[in-house]
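A single protein chain has been omitted from the complex, and every remaining protein chain is retained in its original position.
Take a look at chain A:
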């Protein structure tokens, strides 16, 4: 394709990307470097029968005028990035100096809100993604071996977790694990502990959220892998069968290599999806034990005090996290592409 033709071909897409992706990011980065103006204070002298004294009051009009004139706030550079609510550089340095060991250091780190959210987000992402890949693959292989009359029904039920809204799905599970719910009551009976509560323990809450994440995301990998299995060359499978490969060896040497491009695709999508975990935290009402980066941003933006700059900073840090997370996969895809060319 000629450069000129390519330019006109790509222009609408490039313009849309600039408008809906690049500009919002620039806007968020700009906001993250500013903080709301402080209130304009005025000192007035009040004199009475007992003498005069200075009184400091907020000049509402001047404050409003300043904020209207400069709605972005005042420029503070990277101050918000380094404050306690985000990277907490000073607190981390202090923890590093005063901690006896790595365990103590990480323990102190987990008290800082951003790192607490980051810890759960990363744990969730790196646990749910491989587990949903494995579970999805197993379901796909199992469904593929079913009789064709059963396949439609099983595929429908297998896709249900993906069809249900994440918030609704997590709420359903939330009530099931309640002490009055079927899972909660069953666990109490199983462990003979009437006080056993999944919601009360941080560890169990994390496990619960991860299980929910796998349950919700596995259908996606299942449906992609199932489609991939339909394109599997039968000759290769039969050849492997005659060569002496067992079922497991056929899976390992023929089926999985055939599905690898799809594994990369699903992993890429799910890494991004899991990194922005949010709804289950709300659904499970688990903010006390587990918060994520997305929830962190939501928390800044909600409530009475809308901390726009803080939310913008968290957003930028999240974008950086996603970029770091996807870099190895993107580099590999790029290398594969170049190798083919």
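The working rule: a contact is a pair of C-beta atoms (placed from the backbone, for glycine too) under 8 Å apart; a residue touches a chain by one contact, two chains touch by 3 or more; residues count from 1.
Basically, contacts and distances are computed from a predicted model.
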_Listed names "ATP synthase subunit b", "Peptidase M23", "Sn-glycerol-3-phosphate ABC transporter ATP-binding protein UgpC" or "Carrier domain-containing protein", with the criterion being the UniProt name of the chain not displayed_ = "Sn-glycerol-3-phosphate ABC transporter ATP-binding protein UgpC"
*Among A:243, A:287 or A:336, the residue in touch with the chain that has been omitted*: A:243
*Touching the hidden chain in the full complex, which residues of chain A are there? Just list them.*
233, 235-236, 238-246, 249, 253-254, 257, 260
